[in-house]
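Only one protein chain is missing from this complex, and each of the others stays in its spot.
Chain IDs A, B, C, D and E follow the sequence of writing; residue 1 opens each chain.
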Amino acid sequence: MKLAELTWPEVESVSREVVVVIPTGSLEQHGLHLPLFTDTLIVTAVAESVERQLGEQVVLTPTLWLGASGHHLDFPGSLSSDFDSYVGAISSVVESLIPHGFVRFYVLNGHGGNQDPNGIAIRTLKQKFPMLTLGHSGYYAFCEEAVAKILTGPLKTMAHACEAETSLMLHLQPGLVHLDRAKDDGLKSEPPLKGVIHTFREMTEHGAFGFPSYATAEKGEVIFKAAVSGVVQELRAIAEGYALLGPAL
Amino acid sequence: MKLAELTWPEVESVSREVVVVIPTGSLEQHGLHLPLFTDTLIVTAVAESVERQLGEQVVLTPTLWLGASGHHLDFPGSLSSDFDSYVGAISSVVESLIPHGFVRFYVLNGHGGNQDPNGIAIRTLKQKFPMLTLGHSGYYAFCEEAVAKILTGPLKTMAHACEAETSLMLHLQPGLVHLDRAKDDGLKSEPPLKGVIHTFREMTEHGAFGFPSYATAEKGEVIFKAAVSGVVQELRAIAEGYALLGPAL
Amino acid sequence: MKLAELTWPEVESVSREVVVVIPTGSLEQHGLHLPLFTDTLIVTAVAESVERQLGEQVVLTPTLWLGASGHHLDFPGSLSSDFDSYVGAISSVVESLIPHGFVRFYVLNGHGGNQDPNGIAIRTLKQKFPMLTLGHSGYYAFCEEAVAKILTGPLKTMAHACEAETSLMLHLQPGLVHLDRAKDDGLKSEPPLKGVIHTFREMTEHGAFGFPSYATAEKGEVIFKAAVSGVVQELRAIAEGYALLGPAL
Amino acid sequence: MKLAELTWPEVESVSREVVVVIPTGSLEQHGLHLPLFTDTLIVTAVAESVERQLGEQVVLTPTLWLGASGHHLDFPGSLSSDFDSYVGAISSVVESLIPHGFVRFYVLNGHGGNQDPNGIAIRTLKQKFPMLTLGHSGYYAFCEEAVAKILTGPLKTMAHACEAETSLMLHLQPGLVHLDRAKDDGLKSEPPLKGVIHTFREMTEHGAFGFPSYATAEKGEVIFKAAVSGVVQELRAIAEGYALLGPAL
Amino acid sequence: MKLAELTWPEVESVSREVVVVIPTGSLEQHGLHLPLFTDTLIVTAVAESVERQLGEQVVLTPTLWLGASGHHLDFPGSLSSDFDSYVGAISSVVESLIPHGFVRFYVLNGHGGNQDPNGIAIRTLKQKFPMLTLGHSGYYAFCEEAVAKILTGPLKTMAHACEAETSLMLHLQPGLVHLDRAKDDGLKSEPPLKGVIHTFREMTEHGAFGFPSYATAEKGEVIFKAAVSGVVQELRAIAEGYALLGPAL
Partner (left out) sequence: MKLAELTWPEVESVSREVVVVIPTGSLEQHGLHLPLFTDTLIVTAVAESVERQLGEQVVLTPTLWLGASGHHLDFPGSLSSDFDSYVGAISSVVESLIPHGFVRFYVLNGHGGNQDPNGIAIRTLKQKFPMLTLGHSGYYAFCEEAVAKILTGPLKTMAHACEAETSLMLHLQPGLVHLDRAKDDGLKSEPPLKGVIHTFREMTEHGAFGFPSYATAEKGEVIFKAAVSGVVQELRAIAEGYALLGPAL
């Protein structure tokens, strides 16, 4: 169910066993060839496809599209929320629904920069409302295998405006992709470093990271389906209940 | 221009004389007959129509749909941002663009509950960046005359899920309107009071305020065109420059 | 009753049906001819006159004189609270009294710039304590008719350091008015704009707005009495109880 | 000079060598016999007397009367600001004036509970604006000797609603003192403790601390004059300049 | 007991009558001759000595070493917490333990600059949890008499990097003291002032205040023992219970 389209009496009659799904995106530079809304468009498409499959097991909110994108602000057009307001938006959504008996919430993320504050938001809510079931994950965590397998460029993981993201956009929104402008891009530290944080101005030449020149709509479709399928499985398990058992490995 | 669809090099080449337009909506109960996203759908439609008319004179951001709706939270499905996060979202959008030379910003509002915090946001920005041109207004402030003239029910102003809003939705999103469920609704204090703040649970029976039973798509079209026309005039004046002259009346 | 003058056992014995009245003012430039404390002096005089008439139906706190006056800060001597501290002061007053059983609170405002944050304060409290009766209004909202009727200058509404405010000060504090220095002042945008926010440095020549040269103490007395009478009526209705009835118009 | 009574052009012409004096008070229970506004009334009287003596060397703001009085909230009528808003009010006053060239600020305090947050406020401002001259002190720090000498009851220091405060009120506002209701009051820990914080509900029987039954207006006058004289000396030294010399003892 | 060394089942079995002791220190310049960690080293040594004497009557947390040291930041190496985070750390420690039934907390301070925010922290907690026993004091408040008696230099109280602190460090950590570099230091205002706040850059020549050249390890031992003994007495009284009795003097 799409929350936006319901009336309040319709919400009132929804089962409280549903998972409320809150997609988080961004509006930020995606290199020379992808539109600023790339992350939001992809995660919204994944979420809506999931919603179609899960039907009454989920309530899907609109996408919180204003992401945490401070590392992209050097490139004009990028918008970034301060962290407090970003976290506050997620908390506000969840805390608006709690008094009406909803108990399962899942933030479905489409932008790497949102991961830290999604963690803060969900962990803060979990501490305040320990009985809730709360989760968050990038959609991309569910298609790592598919990505590794389908990509033909040198980089086999999802980066930023890369072969995988560009493929997804060619599948979902081809009219917004300027493949002719794409440049393979992205720098690495030498010697290699694990923990240093760079802005995209520092670590790319044009704002992308990876090999978009290898992108195709077909690859995009494969990745998209894998992501949707993984998210469906995760949310269905939450909606239908799961056990915590030992030993853990 | 729609910011979401641009690449960063396209934004870089945009004239800095444009007005950045930031629509603000809500996701909140709208009585028995309108969907939760009503305010967001209307203001987004107004904004997009304005953008089509003004072309390169405006840059339109996506709608900040999470509104300040605390007075609707008694009705399930309503989502409300805390005020700080709401204000922070607007500030974040504006402050992301200032370093790139944009100097004109306008918050176009679709939900009465956002007016106070829109004022806080814009005034705080004006104090911090006094050289900017900053404005905010509800789209409904531009069609008051049309509303007063076209409505045939007893209430001649725009309220909440009323004849006017329902007409707008019948014009814009008829598939989401359940006119058969609509109930004329809304209470008033006796004796009359000017300043007391009530929740919608207190001041309505079903969440609406006004006379939706009188709504028609035709009225909605008239109101919509008036709103668009008024907003176009306001934004064009800002984009093309205006003078401050005395005496004021 | 004036809270400031009571002892705590006297407060303990007060009826919990009283309306706690919290005046809000400012200390900000009022053109060449009025003192910085103008708003505070007027709203305090209104509040004290109301208190004399309503007696045991109200508890009047001292005036929160530090207003939200960022748009006046270009003129030396103006003081402005940041919005958070301003809102926090109102909340603190109300939340100090709630544990002792007081349930009706009314912010009586004397400065236009306080309206947005008064709304934020009162709405936040209403969301947190839905059973309370909470209201806020400018005293000037109760005398609009009298103002429109009595003023003889070109502007028929209350502005800033204008004919109406100057008349009120001539009635209340003639020793602080320098009528000989007054200049009719105030600019308007051409073409006209609805939503752009200007500082007083931008939209006036000397800090005033309107036609103070027309001011007289007699007009001030008429306006003052109208304001007091309107506020008395509003607060009495709250103190004595009111009904919420339909249909609303 | 009293800031409240000036116009902005008058402030513009004030010497920037003045000390801006910001009194801080409270509205809180003061036992059975003193009004809630006691601290504000006393510190305002001291400040106004100082202003009369120092003339153009000081600019006196109105008293920030909403104090930090959490330890008194058990007694009805007491109002307490949260610490953030309290500190924000002082910062707002100072930061409104800095852009106009004022460089000397002094918070004159009338309520012990304000000391910690006054320290926070002034130290934060000093860190942000190290070139400013910033100070804060209770008026009572300037009359300790006079208090010790003039009091005839068992306690020789200033406490709360005690012999000294009651005497000051008998001198300044006899009409608000109910000496017939006064009870000598106040508990001490046994064994004695240095650092434990108690509320006034815990450490008094009726909200007072000390021996108000010994109070007289004559004692109040002596204490008042000593306080005024000490504050005058402190502020004059700041206004006229002072040296920092070693060695310190 | 040292909290750091316990397992959670061991904490579970601790008596809830214990006093949880939270030492607060700093890392800030201490003149030419003492290390930045001086305050932390001293207060930790006092606290550990107290813990050895009181055994199961106290639970000692590690020292919160990041102090409020804004007035020292001109000297490189000094670290200062913003006040909010400083207060938040203390609150977080206390609020983590309250749900497990601990009811007595004492902040033992080693740095004068922490006093104001320790007051804010403890008073805020007391207002929120009035049934708790909460206290805070500098260790130096317990050895004033010993300091006054043992010091042989011109200054008879504890200042900063002075004879007393240097003596304590010679007793506790002689390897970190560079007595040969010490310079007697510190300025005073002329004429004398009570309330003006200066940075250490303003009020010292090299960052110290007092007469370290007189310091000896023997004096340090005397002061240390006095401090420990006083703190032991205070905490034992809290752990074993005390009465509040009148009249207070």
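Criterion: a residue touches a chain if its C-beta (ideal position, glycine included) is under 8 Å from a C-beta of that chain, and two chains touch if they have at least 3 such contacts.
What you are looking at is a predicted structure, and each value in this text was computed from that prediction instead of being measured.
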Where the missing chain makes contact, among the chains that are shown: A, E
Contact residue for the chain not shown (choose from A:53, A:124 or A:216): A:124
Which of E:93, E:120 or E:196 contacts the chain that the document leaves out: E:93
Of A:73, A:90, A:146 or A:177, the one touching the omitted chain in the full complex: A:73
Residues in chain A touching the chain absent from view: 68, 70-71, 73-74, 80, 83, 106, 113, 115-117, 119-120, 122-124, 126-127, 130, 133-137, 141-142, 154-155, 184-199, 201-203, 205, 209-210, 230, 233-234, 237-238, 242-249
Hidden partner chain, residues of chain E it touches: 3-12, 27, 29-37, 40, 61-62, 64-66, 73, 75-82, 84-89, 91-93, 96-97, 99-100, 176, 178, 181, 207
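Definition applied: only the chains that are shown with their structure count from here on.
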Central chain (by mean CA position): C
Most widely separated chain from chain E, with each centre as the mean of CA atoms: B
Angle (degrees, nearest 5) of the CA superposition of chain C onto chain E: 120
Interchain centroid distance [CA atoms averaged], chain B/chain D, Å: 48
Computed distance of Cα centres, chain D from chain A, in Å: 55
Contacts with two or more other chains, residues of chain B listed in rising order: 73, 80
Chain-chain contacts as defined at top: A-B, B-C, C-D, D-E
